[in-house]
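What you see is the complex with one protein chain gone and the rest in place.
Moving on to chain A:
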Amino acid sequence: MITNMEKQAQAYEIMANNKDLNLKATELRLGLPGSESPEREVVVHGSAIKILVAGAKRGFSDAINGGYGVGLVKNGGQETDVLVTPKPALLEKKTQVSDKLNGQSSSPAPKQQVVGWPPIRSFRKNTMAVSHTKNEEKDDPKIGSGCLYVKVSMDGAPYLRKVDLEIYSCYLDLSSALEKMFSCFTIGQYGSHEVRTRDGLSETRLMDLLHGSEYVLTYEDKDGDWMLVGDVPWDMFIASCKRLRIMKSSDAIGLAPRAREKSRNCTEPNNE
């Protein structure tokens, strides 16, 4: 019978004989790639032990563009941007995390959504999404006071977000918030658009803010129809909106041809 030790020896022998395994390269180390650290050490900063998930590839990199997220913190209707660094587990090997780890232990990190995490089956995910929307429609004070969460999806983005429509007072606020939320996904230039105060009911404004004419903001109303955001007064909108979708303008056929035309007029020179 082969003993455990012999098995172990066997395994290591195989590894030693295979130079191309490049174990050293896959060995977890601190420091930038290319630098040789004299010996491997587990670095402890304060009470937290750092973890470098060097192999965190596809699931993460697909979901995280740029590595930094912007969280929205509700503060009585006004939005404040909170720029925070992600938790160390989300950073790639290349970055030195030690200093950042020390600094950010108290601030809440944005919880970036990762493929297949948390581990919930699709059926439950889909069902709970429907339940939640149904509850919102009922306007039952018991369920969740003053919350009107709707899902926001964007064509081409790997995951959905949710917004509470109650915290916005006009289309302008909503569109700025959405723009910030989805900025990491948009292709093309991220320009800084001046936010001009106006009685904002204009879909043109929304087009502008969504990076020219590339995308339009649409919503599904209570009847299941997809409408262009901005056509109706704000109060009517939040009463009937079930969910939002940032659609490619080329897909927004039949929604409101007039609006689409307007959007074309706003085309920036470097688009298409």
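As a working rule, a residue touches a chain if its C-beta (ideal position, glycine included) is under 8 Å from a C-beta of that chain, and two chains touch if they have at least 3 such contacts; residues count from 1.
In the analysis below, contacts and distances are computed from a predicted model.
The protein name that UniProt records for the chain not on display, among "alanine transaminase", "Calcineurin B homologous protein 3", "F-box domain-containing protein" or "Vacuolar protein sorting-associated protein 33A", is "F-box domain-containing protein". Within the complete assembly, residues 2, 4, 7-8, 10-11, 14-15, 18, 20-23, 26-28, 40, 42, 46-49, 51-60, 71-72, 74, 87-90, 105, 109-111, 113-125, 127-128, 131-132, 134-135, 140, 142-143, 149, 159-160, 162, 164 of chain A touch the chain that is not shown.
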